[in-house]
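As structure tokens, the structure follows; a few thoughts come after it.
Note that this complex is displayed minus one protein chain, with the remaining chains in position.
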Amino acid sequence: MTNYLDALSVLLLVSAFILMGNKRIGSYIKTFQFQSALVALLTGIIGISSFAQDGRIDVLIICAVVIGIKVLFIPYLLKKTYAKVAYRVEKDFFLNIPILVLICCLMVVFSYFSFAETMGINTGTINNQIVNSFSVILIGLLFMISRKKAIGQIVGFLVIENGIFVTALFATHGMPFIVDMGILMDILVAVIIMGIMVFRIDEKFGSINVDNIKDLRG
Amino acid sequence: MGYVLLTVPLLAVVLFIVLKKKHLQHVISVAASVTMTIAAGFLTWAVLKGGFIEYSAWGGFFRVDALSVIVIDIVVIISLMTSIFSVGYLENEIKHEKLTTDRMRIYYVLMHAFIFTMLLALTVKNIGIMWVAIEATTLASAFLVGFYNGKEAIEAAWKYIMICSVGIAIALLGIIFLQFSSLAVLDSSQFLDWTAMIDHATELQGPTLRLAFIFILVGFGTKAGLAPMHTWLPDAHSQAPSPISTLMSGVLLNGSMYGIIRIVAIVNRSFGNSMFVGRILIAVGILSVVTAAVFIFSQKDYKRLLAYSSIEHMGIIAIAIGFFTPVSLFGGLLHMINHSFTKSMLFLSTGNILQKYNTREISKISGLFKMLPVTGVVFLLGLFAIGGTPPFSVFASEIVVISAIFQEKNFLVGGLLILLLAIIFTGIVVTLFKLFYGTDIPKETPPGELNIPGVIVIVLLLGIITVMGLYIPNELRILIDQAVEIVIGG
Amino acid sequence: MLLVLKNIGEQNNLFLAAVMLYLIAAVFALALMKHHKLCNLVTNTICMAAALIGIAAAILRISTDTILTPVTIFESRITFLFLEIKIDQLSAFFVLCLSVLVLCVSIYSIGYNSHYYQKRNVGFFNFLYASFIMSMLMVIISGNAIFFYLSWEAMSLISYFLVIFESEHEENRRAGRLYIIMTHLGTAFLLIGFMIMFAYTQSFDMFGSSELIPEMAKNLMFICFLIGFGTKAGVIPLHIWLPYAHPAAPSNVSALMSGFMIKTAIYGLIRFVLCYLQVQQVWWGAVILCIGIVSAVLGVAYAIMEHNIKRLLAFHSVENIGIILIGLGVSFIAAAQNNDFLSGLALVAALLHTFNHALFKGGLFLGAGSLQYATHTKDIEKLGGLIHKMPVTAVMVLCFSLAISAIVPFNGFISEWLTYQALFLNINMGMAGQNILSILSIAALALSGALAAACFVKLFGISFLGLPRSDDAAQAKEVPLAMNIGMGILAALCLIIGVFPAVFVKLADQVAGSILGASVVETLQSGFMSATVPLAVSENSIAPAEILAALAVVILMVLLTLRLCFGKLKARKYGTWDCGFESINARMQYTATGFSKPIRIVLSILYRPGRKVVIEKGESDYFPKSVKYQVWTEPIFEKYLYNPVIRVLKSGSEKMICLVQTGSVHVYLLYIFISILALMFYNRVV
Partner (left out) sequence: MSDMILYFIVQTGFVILAAPLVNGIIKKIKALSQKRTGAPVLQMYYDLFKLFKKTSVVSDVSSWIFRVTPYIVFATAVAAAMIVPVTTLIKPVWNTGDVILLVYILALGRFFMMLAALDTGSTFGGMGASREAMISALIEPSILVSLITVGLIAKSTAVFPIMTFMQTVQNPLIHPVYLMIFCALLIVIIAETSRIPVDDPSTHLELTMVHEAMLLEYSGRSLALMELAAAIKQLVFITLLVNLFLPHDQLIGIHGIAAIGISLLIYLAKVFIAALLIGIVEVNTVKLRLFSIPNLAALSFILSFIGFLQFFAFGG
């Protein structure tokens, strides 16, 4: 089973790279959907295994919720939002793509560097998985930093969340049920609020380019 | 009693949504806060007697001990003050058509939701749920920050929610590592239960624990406004309505600090010393104080200035925790209390000033003593207090913290801190003292206080901080000592 | 009866009673806010009572030398915050100094404050006044470093409010800001000093021993104390707040500030450096000596250029602090060389001068207050001829002027003479640096004395003599009786100390003896220095009383002989000679600016004077409509030391803020990102 997990974690990482390589907001959302699907798959596998071991179904429930929220609802919400706001095609990133991808590679290296020696993590096989998922988190953060548009940042945030969720799965095979549910709820609400914010920004500033709003300085 | 504490704000939220009459809403808000205060009083009393309270229901998620009760008391008292203040404040806003009645409803709903989430975070013993609650505070307050819907308000709100969500996410990562470090020790029923973790601290996996601490520090530090994660704080505090700024600096920051303290307790217990944690915390703390010291000098907006001063004091608390001696922790907790009261007083006063002058720019304001006799005096004394002048309470706790630092013979940090504090005081004097004097007062607005309940509240707070500068009641002393014992361990 | 009093005195109750009385006075002031006259009367009466109690307690305390056990006022449950008082003879001496001054100033205030009635909030003013005195008293009697620090800060805070009491003038506000900033910065250094002390001894007991503290730390502490107390004392170059703050405050308050508040710094230096640290190094004393020299000379040099009477007096405070520091410096040097006798002698000189300065400087500020009260101006160029309008005030101001110029037979001379003697003794073979320093201080003392005389000739001559230079001066009336009584007591004390110094020298000697173990006076009586110098530093070496008698005798004999030989004096009143011009008028008189011109030119290197002449042409060049002559001097310390620092700070902060707080959310996220990476890196490498 672990090799499944390894494969999935690598796929996640790849999806993160793809995301970083994207240029259009539409494709951000698609890539994110794909990544969430991978996360759901991962959850499903772990859920089945845990069900097979000791009839716990909570992970499965969580898997269902993940599919509901992350794979279906949030992308739908984002699509709607970005359809509503006026959107002009323009350069959406500070550094150009190749450099960003290069930096992402460095991030992966860095997370290897920082986890390789860490006692307790490199015991057993979870090492790679943690490293990958942690790299996903870093890449997500980098994505937020590198993208000018509001929606891009939301997507980046969601990628971070994915990464963390996956890390949780790899590291601990699921947090306590209520905690997981709470986390998912929080993400849902957060995204809704951010969506509303995007509307407000659009109506106040005439674009969703976050780089333009720098009135509050000093 | 604990359930009352949690249910009352929820109930209030529901009532706000149901009942639409304006005056009723004021009544509900104040009544709810009063009930909470009473409940908190009972809790405190129980804790003083029994050491801690734990309810078995729902997997016994509810647990309150001295440490959390201190913060809870801060929260409820300040929310009481705020809700009393809000009555007059909102009335004025409505009078000047800055606000409609149903916007006011939203305000109250969000405010009490915020208080609820904060209390939840303080009363649970599962760190995961605590995390959920703290994230929820961000969500609840996001719209409050952007409440006035102006360009700048929206900007502030966006930065607030973005930065805090990311930060909090990092904290979640830390919590995952925390659980990971305890996998081998605890069974699934007590995962993330910090009581259990404290008990088995020594058996946890050290390296993972260190990672966990790093991430949690970054995460909760973001919400606690520690440099360099503080960046959202000045914007949010300056843009939010003054009562909300009060809640944020008096409640939110302490809540996050509470989270950090819990984790630090576990980590240090596990390592048996405070080397690793201490160094990081002290560095971050000093960095925060430096940031404040540098930025206060060239502030043009008095609410931003107060926000920076909040950063400074959070930094001091962080340093106090970093040294992790009984004295320093006592000082840190005392400082937490004193700072929240003083800062709330100041932010509430800015509410009055803002409503009088309709500007946040220092250069546009003068003759405060003439325009707002009471608020002016309170604000000036408050500035002295926050600058660490006796006989106000911030002075006392700062002295304790500094002495604790020197007790460890850490002259560099101590001397630096003292000088930085002096510089910050200078900055406050240079920038803010222009407000008070001068005779060229705006014609269109006649002198006189607008917000009578608000004035009563700030005077009350002034009394509290003045007394606490020279004397604290025995109960409080015992409570803080208990809390210190909890953190350091018997 | 006396025994009972003694017991009370030993129980500290008298001191506590004084504190309480001041507190009560403050409360009454607030309570009676509505009725100005009553409020003023009650508050000041209570203050007087408190002052009398203080005097009694202090004298009892000085006469009985047993260290009192500390008394806790009340239990604050905050760690390290012990509100306890402890009084030894040193504290008692300063309490005496304070109480005497307060007594006179309070009497004075009864009359002086009357010009605030119905104009200002007299209740609030008296509240501040009483609590200010209380805070100063607590500074002196505080029993541990933290309580000392607390009272010290409270003192600064309250005095700030007094400085800005007349806040409608921008310059007063500026003065207040400058004052609070400087004093707070200074206090920060004090705190560092206290904390170093705490770090090694684990206690804030400033009466304890400092053996546990290593040498290096002691030096550090000394520097901190020097900066901290120096700021409050207003030594050059930390003096810039002083000439602004003292004029800004109401005159009775400036009398207290200049008369006593800056002396708390002297108390601090003696208490912490001499008593606690027990001077370790000779260079400590040398540094203080140098600072003293500079302050003494520059202070008076700047004073001469001032025509605002209160600024002038403020600069003289700098000078006198310098003289006190010269005494202290010698005392420290001697202490470091274990020369107890010389150390005691110098300390006596310093203490006595502290006391004297409190008397005459307090009196002078009160006099300035009277002038302002009568003429509503602080500018002496607008005064003149007041000796005819305000004869009593004139006499007293003359007394104070003679006293501060260290002229026989007034008290200023006594303490300066002792200082001279100390310096004289401080010169001995084989210590070149020390000797040259001492002879330079002698020169500095002489110079400052002469310049002070010049300055006060100017002050008295221009403002009281000649013809009135403005209508205000012409219409001036003698001030109320209370004010004159207040000043009268001070003037009388100045003369008494000047004529019968022995008593007060003994008083100061008791204190010095209690600190250094070696009493001076005994050795003096027994012609101690017959080995070194055949002089006895007591009333039988210079005998002011006899000198006064001699002067009187001579004058009488002259009168007598002239009367007998040449008949009675025939005098005819006539106008001043006006070179045949029709009549001399006020515009023809010498002005203060003119009077100080020679010195301005001689010391122009120091003043960097500038001048502007604006001539408005009339129909003929020989009859211009108006000629305006303006002259100013440059405040070098502000211009070349402080302003640059402030500018750098401000611009630096603005640069930083634009660099860091850019307003772009991406940058903010980047900070989080970087801090994560950094922390993980740290975690990896540690």
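In this document, chain identifiers A, B and C correspond to the written order of the chains, with residue numbering beginning at 1 in each.
The working rule: a contact is a pair of C-beta atoms (placed from the backbone, for glycine too) under 8 Å apart; a residue touches a chain by one contact, two chains touch by 3 or more.
Quantities reported herein were computed from a predicted structural model and do not represent experimental measurements.
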{"item": "Visible contact partners (per top-of-document touch definition) of the missing chain", "value": "C"}
{"item": "Sole contact to the chain not displayed, among C:443, C:503, C:614 or C:678", "value": "C:443"}
{"item": "Residue among C:392, C:427 or C:606 touching the omitted chain", "value": "C:427"}
{"item": "Residue of C:16, C:30, C:485 or C:547 touching the missing chain in the full complex", "value": "C:547"}
{"item": "Candidate in contact with the missing chain, chosen from C:555, C:614, C:658 or C:678", "value": "C:555"}
{"item": "Those residues of subunit C which, in the complete complex, touch the missing chain", "value": "384-385, 387-388, 402, 405-408, 413, 417, 420-421, 424, 427, 429, 432, 435-436, 439, 442-447, 449-451, 453-454, 456-458, 460-462, 465-467, 532-535, 540-543, 546-547, 550-551, 554-555, 558-559, 562, 565-567, 569-578, 584, 586, 588-590, 594-599, 601-602"}
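Everything below uses one rule, namely that only the chains that are shown with their structure count from here on.
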{"item": "Chain ID, smallest distance between chain and overall C-alpha centroids", "value": "B"}
{"item": "Centre-to-centre distance between subunit C and subunit B (centres being mean Cα positions), rounded to whole Å", "value": "45"}
{"item": "Separation of subunit A from subunit B, taking each centre as the mean of its C-alpha atoms, in whole Å", "value": "31"}
{"item": "Contacts with two or more other chains, residues of subunit A listed in rising order", "value": "141, 144, 153, 210, 215-216, 218"}
{"item": "Multi-partner residues of subunit B (at least 2 other chains)", "value": "158-159, 162, 166, 211, 234, 295, 298"}
{"item": "Touching residues on subunit B, where the partner in the complex is subunit A", "value": "126, 128-129, 131-132, 135-136, 138-139, 142-143, 146, 149, 151-152, 154-159, 161-162, 165-166, 169, 172-173, 176-177, 179-181, 183, 188, 191-192, 205-208, 211, 234-235, 238-239, 295, 298-300, 304"}
{"item": "List of subunit C residues in touch with subunit A within their complex", "value": "657-658, 661-666, 669-670, 672-673, 676-677, 680-681, 683-684"}
{"item": "Complex interface listing, subunit B residues touching subunit C", "value": "158-159, 162-163, 166-167, 170, 210-211, 214-215, 217-218, 222, 228-229, 231-232, 234, 276, 280, 291, 294-295, 297-298, 327, 330-331, 334, 369, 384, 387, 389-391, 395-397, 399-400, 402-403, 405-407, 409, 411, 414-415, 418-419, 421-422, 425-426, 429-430, 433, 437, 439, 470-474, 476-477"}
